[in-house]
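Inspection log for the structure reproduced underneath, given as structure tokens.
With one protein chain withheld, the remaining protein chains of the complex are depicted in position.
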């Protein structure tokens, strides 16, 4: 037949004749491939992601990141001591899903990761530790346990560790999406961070992180949130309040015992960045979510507590720092053994904006 | 000629003949009025508001409100002990401008203003004092000095004073706009407030007033802000930060020495209510704004400090509690003698939404 | 008591004492009016428009307009030979409703109405006749029977009659709204129209009036439609198609036998102008609409056929050219005696944009 044309099983195929072979050679020569040899794989009845549901263990990740700190320099060229979580289904790319990148990043005592910028959107979530400042467009942002920090596309950023301890955190980006879409631009910046100050609060927070208040200076709708850091103290307080309100009989939670907040762009009420949604969940001890399937990739990191997660038909026990990915349309359920706190990010805004989002919730006997 | 047709001065008018008089009688009989008798007044070259620039003095308002507390009951029928600021140009209506209502409201010790709801949008700003809770759709909201509180259209609301002291505050509504537009609906509610609890923070704040965070439960874009109270502690902190950032050389202020925040709807990044914008300004001692004109009605109340305000061609000295209105296209400038804090509201969202907003800034020698 | 304070009947009023009179004098001196003396009128339970439902007869309007053509010059100063329909409830202003202006305009043989512009939005609807070109920002637009023509705010426009016959048409504007809101700007332009050509199609139509197609040159979302003329041939064809589709069993009509189109801004899919909605209705012989009430002012002109219209509790028979206004929340129903064509405009976009729109449909035995 042809090298590039592999008939699929359940498609009706023409009879193999010399004439057909000649036709297929013609196709090859002209860089043509007929649909009838591709259909099953190309257009499945429901999404059949190559990405697998998968769990990475913090107990394995963290020591490897620390060890990398001993052996691998950080600086111009490598840029970051970031170790990507490579979904076993993604063919050897450091992709946690076809759209998302997740990595553990380590910065040793007194080290600096030089400044650069790229059109890819990025965030950091601090699983534990403190002592590093990330400098975003010249604004130093403290990184502390539980904080969620933004580096929207084309913002210069570098990191520097002001302490004698190393620090690790989680990076999330839309690298695979930008790579696939050929939309990536990259530029090197300063070798050192452009402002070595170590303030408790970034300028972006002082301008933008007051509840319900927007500064008049330069106020306009921006594609990404202008808030550089969403502090754990606020996230924790919001989740605590939701569960207390539920106790008081108010409809403050997503489901019974399930508090959740979305990190938002205060200039639009929308997502923090155009390609990435970020949320935080807290489940009471014993609480669980319904079994759901949704279009798009969802990644979770356990921040505190222990629980079980259903991925497809397999249940996994997870604890502090464990990271798991839920590929598109994969069955998913959370169950809290203790009080369970999870950081969560996804590519949902892409699908919602293009009218491609779908979800399905299984009926349960709750 | 005719009773309803009054020729205007600079319009070219037809010769007064018996035939013209017969024509004009015909117009009258058929309920017609020709444009050429109306043009100047109807379609001026720039806005010629009937509303006058005006200043009300707190030193006069507050004692009258207290005296009303002695003489006038509050309860079903009168509904509120609210005393409207009646712009002298508005022909005897309690309108501070053609679109806006501003009033001083007083509530005596242990009194209750009964619940009702209306399509008109309302807010309260607490010039001073404390001790009253306003209950908005069943959610008790503490009212304290410097707080800005919302009662969006069609939300039930009543007030009750939990103390042995009377309290006064400022109400702002779009009553004249709704009246003129024939869009007002009104419904009586409970004689007493539906929840007599006196929590420090309303449920709306506990759900919605965390910086940059939105609750997932029931999250959607709403016409008005879901935040019931914008607390002075946050407003003050945001303004303080802007001036500190200006000290550090950042472009954090509207103009030199002029910090300002907008109260916002966190689900959209837009205004708190569809017809009313609310903002807060702080000018450093000696700072001033450029002379500006803009379409729409702007109302200010001095919260703290003293300053001078230019309204048209006249300058007024203002101090704590004084309220002034800047009619459409009226020249306006603020100058701070001491540090000057002002609460500010306007009907600007109406004009922006309809493409009718314009502004003009005079060149100055700053 | 006081000159400006008139207690309303059903509000609970304080006892009339010397102290109260002193208080009310204090209010007067300080330009204050208490809410409890105003409530009923100000904040009714449902809209109580001053505007009355009213019908103007074309058989009376048209001869008066022609007669004005004999007696009243057109030119700079008077600007237009436009005769406004003055709602008897609006206190002697040429307002058909609190927001809308409707007028019959006449232009004699070879006459020119000079150019000017204003921030008020305007349209023309051609009840009958032809021969005039309106020149909008330099673009000559033919005016013919059944056409709907736009002059959005701040577009220069003048009219000239190229024939030896006079012509009349209907103007619609948001003059009362702009007047009340103090948002009006006006500027005189050329004494003659700036382009005396008489093309069949305006440049705006040649660029923008191709179905589903937008020109790439300068393409952006605009506040008002860039189409200068919506031609009767298209309106008629669209309505004809809807009724044919209904015959074929398709859900193409608003209700049984009731075809309707909205004139739209092709750059947004929204209304033609931000303050004015324009639509065209066709009812089959014998068809009728349900009885409805809605917030806002609606104006109709019968274009063809005869029918009956319910306004409040009164039914009126209407025919070609008759114009009627449905004030806010007034009961309204259309019934077609013959096939009935109606042009329709309203201020609905203002209310929809501000979250103030409401409607109510009575149950019927259709």
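Order of writing sets the labels: A, B and C. Residues in every chain begin at 1.
Here is the rule we use: a residue touches a chain if its C-beta (ideal position, glycine included) is under 8 Å from a C-beta of that chain, and two chains touch if they have at least 3 such contacts.
This is a predicted model, so every value here is computed, not measured.
The missing chain, though absent from the view, touches A, C when the full complex is examined. Touch with the chain that is not drawn comes from one residue among A:33, A:237 or A:291, which is A:33.
Considering A:148, A:329 or A:345, the position touching the chain not shown turns out to be A:329 (whole complex).
Only one of C:41, C:70, C:187 or C:241 touches the absent chain when the whole complex is considered: C:241.
Contact between chain C and the unshown chain involves residues 203, 205-219, 221, 225, 227, 230, 234-235, 237-238, 241-242, 244-245, 248, 250-254, 260-269, 279.
Where chain A meets the missing chain, the touching residues are 3-4, 10-14, 17, 19-20, 23, 26-27, 30-36, 38-39, 42-49, 51, 54, 56-57, 60-61, 64, 67-68, 70-73, 75-88, 92-94, 98-99, 103-104, 118-120, 153, 175, 178-187, 223-224, 274-275, 295-297, 327-329, 349-351, 353-356, 358.
Definition applied: only the chains that are shown with their structure count from here on.
A comparison of C-alpha centroids places B closest to the centre of the full protein.
Here chain A and chain B face each other with the same set of residues for the most part; over half of the interface numbers are shared between them.
Distance from the chain A centre to the chain C centre is 52 Å, each centre being the mean of its Cα atoms.
Work out the mean CA point of chain B and of chain C, and you get 30 Å between them.
Multi-chain contact residues, meaning those touching two or more other chains, do not occur anywhere in chain B.
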